[in-house]
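Shown next, in C-alpha cells, is the structure this report addresses.
Of the protein chains in this complex, one is absent; all others appear in place.
The first chain written gets the first letter, and so on, giving A, B and C; residue counts start at 1 in each chain.
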Amino acid sequence: MEETNKMNETTKKEEQTSTQKIGIYLWIWLLLFVLSFFSYMVDWYQFQGMLRWSLILFFMFLKAGLIMAFFMHLFWERYALVNVLLWPMTAIACFIFLMTAEFKYTLFSRFFYFVVGGA
Amino acid sequence: MSDEYDNNKSYQAQSSEVIDGSTGSVNPDIDYVRPAEVGEQDLYHGHSFIEKWVFCQDAKVIGVQYFLTAVFTGIVGLILSWLMRLQLGFPGLAGFMTAEHYYQFVTMHGMIMVVYFLTALFLGGFGNYLIPLMVGARDMVFPYVNMLSFWMFFVAVAVLMASFFVPGGPTGAGWTLYPPQTILEGTPGSGMGILLMLISLSLFVIGFTMGGLNYMITILQARTRGMTLMRMPLTVWGIFTATVLAMLAFPALLVSAIMMTLDKVLQTSFFMPTILKAGEVLEYGGGSPILFQHLFWFFGHPEVYIVALPAFGIVSDLISVHARKNIFGYRMMVWAIVGIGGLSFFVWAHHMYVSGMNPWFGFFFATTTLIIAVPTAMKVYNWILTLWRGNIRINTVMLWCLGFIVTFVNGGITGIFLGNVSVDVPLSDTYFVIAHFHMVMGIAPLMVIMGAVYHWFPLVAGKMLHEGLGKWHFWITFLGAYSIYFPMHYLGFIGVPRRYFEMYDSPYMTSAVGMNEFISIAAFIVGAAQFILVFNIIKTLKTGKKAEQNPWKANSLEWYTSTVPPEHGNFGERLPVVHRWPYDFSVPGAKDDFIPQTTAPSEVIHTEVEKT
Amino acid sequence: MSEQKIDGFELKPGFKGMASDTGSDQTMFKGVHWGKAMMWIFLLSDTFVFSCFLISYMKGRGSTIVDWPNTSEVFSLYVGGVPVPLLLIAIMTFVLITSSGTMALAVKYGYEKNRKMCGWLILATAVGGLTFVGMQVFEWSKLIHEGVRPWGNPFGASQFGSFFFMITGFHGFHVSIGVIFLFIYTYKVFAGHYESKKRGWFTKMKGDYVEIEILGLYWHFVDLVWVFIFAFFYLW
Partner (left out) sequence: MHAGIIFLLVIIGSVLFHIFTPWYWTDIASNWGGMDDTITLTFWVGGGVFVAVCLFMIYCVFRYQHKEDRRAEYKPEDKKLEKILTWATTLGVCALLAPGLIIWNQYVNVPKNAIEVDVMAWQWGWQYRLPGADGKLGTTQVRNIADNNPFGINPDDPFGRDDIMVESDVINLENNRPVKILLRSVDVLHNWYVPQFRAKMDAVPGTVTFYWFEPNKVGEYEVLCAEYCGVGHYAMRGGVEVQDKADYEVWLSEQETFEQLSARYEKLNIDGNKLAKK
C-alpha cells in the first residue's frame, strides 16, 4: 500500500518535471524580449566604459540563465545533471582569465617594440 | 616462508550495500538489488554479411574494427619511426632521405601515434569492446551512431593516408603544427598536405564525438542492476574519464584546425602576423601565433591523459587479477583518475614555458602541473601495494604490467623535470623531451595495450595466445625500448635539440654519434619484435589452445557472458545482477580465491565477513 | 532507445539527492532519457567549441594594434536616410528568441501528447529559424558589398572580418542544421510517428515525444550561443 502511494507520488513528480504550466514559459519569453530590448538600448544610448561592459554582461548572463534554467529545463533537473554540466565551465573560466592576461601582454609588447613612442 | 597473513577481519568483502533512496535503511534481504529502471534495449541484429561485419551496430565488432584500423596506422607510424632512426643513427645511408622527407616522417609519426593510434585504440578499440561488457549493458546506447563513429574515423585515416600521395607530400610541420611555418613555404607539405591533415583531424574529432557520447552515456545511464559507479572496474573509470576529457578537449583542436584552414585558404590572419618571406611582405598581419599554441595545448595536454588514463585503468585491472589480490585503495584510484582528468585542463601551458607567452604564467602552470604529480604518484603506490602480499602469477600479462610500472615511473619522474618551469628551460626542445614523452605516453601505454591484448584475447577469439612467444615478445620489447629511451635523456642533457635532421657538425655533440647508432639499432629490433605478436595471433587463431570461459579467474562481468566470444547482446536472456565490486580476490573463508561480481552475498555467506 | 519506467524510488532532492543519484546503480541522471543525456553532453562539448571561438576572438581583438571597427556603425541600417545602429541584429535577436519560445511550447505540448499543437509550434520554430538564416544571408551580403572580407575590411583590423564570418558562420551552420531537423520532426509529428511507434529511417529505433525535447535542447542552445555572440561581438 505504502509502495503504491509512493509510486503515485513519483508519477506526479515525474510529470511535473516534464510539463510545466504554460504561464511560466510565457513569462520567461516576455522577460527575454525585455532583456534583449534593454541590452539593445545599451548600444542605442551609447553607454561607454565600465557601465557598458557591466550592463552587457549583466543582461547577457541573465538571458543565458533564463534560457538554460527554464527553456532547457535545467531548473527542474536533478543536481547530478546540473553539476556535470556546470563544473567543466571552470576550465573555460580559467582559459578566459589567462587569455585576458595574455592578450594584454601581447598588446603591451607590440606597442612597446613596434610603435614609435608606444607604451 | 609463511603463507598465512594476518587478515584483518574488520575488512569486509565489498558486497551489496543495499541502496534504498527513500529511507536509506538496510533491506533485510541481503541479496536485494533495486529493480530495473530502464527497459530492455532494442537491438538491431544485422541480417547480411555487410550488416554483420561492415556496417555493424554491435559495439564488439566496432571495437575490433577500431582496433584493426588503429593497428594499421600504428604500423605505418612504426615504419616511419624506423626511417627516422635510420637517418639519425646512420645519416646519409638512405639516399632518398632528404630533410623534407625526414620532417614529413617526424610529423606523420607523431600525429599518427598520438591521435590515430593510441587514442583510437584505447577509446575506440578497448572502449567499444569492454564498456558494455564491463558495465553489464547489451550494447552501446546508440549503436547506429557508434557505427557512424567508426566509419568517420576510417575516412579520417583514409584522408590522412591520402596525404602521402598528394603533390608536395604530407605536412612536415611537426605534430604540433605550429603556425606560421605550418602553412608557409619552407615547410614540406605546406600545400595540400597540411590541408588534408586539418581535414582529417576535423573528421576524427567529429567521429570521436559520436563515439564519445556513446561511451559516456552507456557508462552513466545504462549500467546493469547493482552496478554502481563505485563498483565499476577501473578500466571503465579510466576510459570514462578519458572520454570526458576528449569530449571537452577536442573542441579546442577542432577550432584551431578550422582557424588554421581559414588562414591557409582564405588568407585570414588569426595566427599570422606580418611576415616577410622571400623578400616579400605577405598578405597577413596582426595575428598571434601563440594563440594557436594555447588552443593546441588546451587540447594537447588533456590528450596526453586521454592516452594515459585508460592505460592506468586497464593496468590496475590486470595487476589485480594476476596478483590475485584486490586493487589497493580502489577509492583513491578512482579519485586519482578523476582528479588527474580534472586538473589536466589547468596545466596546458607547461608545454609553452619557452614559447614567449606571458612570463608570469610560468608560476601558475608549474604549480598546477606539479600538483598533478601527487595523484599520479598515489596511483603508482597503489599498484605496487597491490602486488605486495599478493599471489602474483608471473605470466605474460603480468610481465607487461611490471614493464609498465618501470617505464611509467621513469617517464613520470622526468615529467617532474619538465613541468618545473625553470628546470624545463635548459631541457625543453631537446632529446630529453623526446625521451620523456616516449617513455610516459609511448612505451608505458603500449605495455598496457600489449598486456591487455594477451589478457583479453581469450575473450575476443576464444583461444589462448602462446605464452612462450609472449614472453619473448615482452622481453625484447621492454629491454629494447628501455635502452632506446633511457640513454636518450642524456642526449638531452648535452643539449642536443630535437627535430634535427643532421647534427654532428657541432663540436660538443660528437659524442652523441655512437649513442644515436646504438639507439637506432635498438629501435629496429624493438619494432621488428612487434611482429612476434602478429605471428602469435595468426598461429593461435589456427592452432591455439581453446580458452575456457574464464581462463584468468577474473571477477568482472566481461568473463560472464552467455557465450565466449560473446554474441550480440552479450548476456543472453537475462542481464547479470551485480552484488559487489570486481576485486573480491582471495577473500578469507571463501571457497575460491575469487568471487565474481554476480555472486550474491547469500551464496558466500559462510565467509562470515559477508554482512550487509 | 529505451523506454522510461518509474523507478519506484523517490530520491532526495538537492545535494543529498545528487550524492544518492551519483552513488546509485544503473543511471546517474535518474529519469533522464538516454537521448536527452546525450544531447546535454553534446551541447557541453559544443559549448567548448564556441567558447574556444570566442576566447580566440577575445585574444585576437585584444592584441591587435589596429583599431577595431565600431560595430554599432558597421552593422547599422538606414531607415529613411537615418542610420539606426544594430537594427538588423536586434531584429535577428528577436526572431531567434521568438522561435525559442515557440520551441519551448512545442516541447510542452509534445509531452502532453498534443500532436496538432506540437506540430504547428515546431513548424513555427522552423520558419523562425529560416527567417533568421535568411536575415543572416542578407547581413553577410551587405557586409561583403561594403568590402568586408575574411582577410580584410575598410573599417579597421583585418581580424574583424575573419572572426565575424567564422563565428557567425559557425553559428549560422548550427541554425541551418537545426532548421533541417525541425522540418523533419514537423513531418514526423504530423505523420504521427510517435503514436504509431514507427521505426526511424536510419537508426531503426522507435521514436518518442522525448525526441522533441531533445531537439528543443539543441534549439535553445543555438539561441543561447546567440546571446553570447550578440553581447561579445556586436555590443562589445
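Going forward, contacts are C-beta pairs under 8 Å (C-beta built on N, C-alpha and C of every residue); 3 or more make two chains touch, one makes a residue touch a chain.
Since the model is a prediction, treat every value here as computed from it, not as a measurement.
J.: Could you tell me which of the visible chains the hidden chain touches?
T.: The undisplayed chain, in the complete complex, is in contact with A, B.
J.: Tell me which residue among B:423, B:464 or B:532 touches the hidden chain in the full complex.
T.: Answer from the full complex: B:423 touches the omitted chain.
J.: Of the residues B:30, B:206, B:266 or B:503, which one touches the chain left out of the display?
T.: Of these options, the touching residue for the absent chain is B:503.
J.: Consider the whole complex, including the chain that is not shown, and state which of B:487, B:551 or B:565 touches that chain.
T.: Checking the options B:487, B:551 or B:565, the one contacting the hidden chain is B:487.
J.: Pick out which of B:95, B:167 or B:279 touches the chain that's been left out of the picture.
T.: Answer from the full complex: B:279 touches the omitted chain.
J.: In the complete complex, which positions of chain B touch the hidden chain?
T.: Counting only chain B, the missing chain is touched by 1, 3, 5, 7-8, 11, 13-14, 99-100, 103, 172-174, 178, 180-181, 184, 186-188, 273-281, 286-290, 323-332, 354-356, 359-360, 362-363, 366-367, 370-371, 373-374, 377-378, 380-382, 384-385, 387-394, 399, 402, 405-406, 409-410, 413-414, 416-417, 420-423, 425-430, 475, 479, 482, 486-487, 490-491, 493-495, 497-503, 506-508, 511-512, 515, 583, 585-588, 593.
J.: Which positions on chain A touch the chain that was left off?
T.: Residues of chain A in contact with the hidden chain: 106, 109-110, 112-116, 118.
The rule is short, and it goes like this: only the chains that are shown with their structure count from here on.
J.: Return the distance between the CA-based centres of chain A and chain C, expressed in whole Å.
T.: Chain centroid spacing, chain A to chain C, equals 14 Å.
J.: From the mean C-alpha coordinate of chain A to that of chain B, what's the distance rounded to whole Å?
T.: Centre-to-centre distance between chain A and chain B: 35 Å.
J.: Report the inter-centroid distance (CA atoms only) between chain B and chain C in whole Å.
T.: Using C-alpha averages as centres, the distance is 34 Å.
J.: Indicate the residues of chain A shared as contacts by at least two other chains.
T.: 6, 88, 95, 99, 102-103, 106
J.: What residues in chain C touch two or more of the other chains?
T.: As it turns out, chain C has residues touching two or more other chains at 7-11, 22, 28-30, 32, 37, 44, 48, 51, 59, 63-65.
J.: Can you check the complex and tell me which residues of chain A touch chain C?
T.: My answer: residues 3, 6-7, 9-11, 13-14, 17-20, 22, 25-26, 28-29, 32-33, 36, 39-40, 42-44, 46, 52-53, 56-57, 59-60, 63-64, 67-68, 70-73, 77-81, 83-85, 88-89, 92, 95-96, 99-100, 102-104, 106-107, 110-111, 114-115, 118.
J.: If you look only at chain B, which of its residues touch chain C in the complex?
T.: Listed in rising order, the residues are 19-22, 33-42, 44, 141-142, 144-145, 209, 212-213, 216-217, 220-231, 247-252, 254-256, 258-259, 262, 266-270, 283, 285-288, 291, 294-295, 298, 578.
J.: Which residues of chain C touch chain B in their complex?
T.: Answer in residue numbers: 1-5, 7-12, 20, 22-30, 32, 34-35, 37-38, 41-42, 44-46, 48-49, 51-53, 56, 59-60, 63-66, 150-151, 157-159, 161-163, 166, 170, 202-206.
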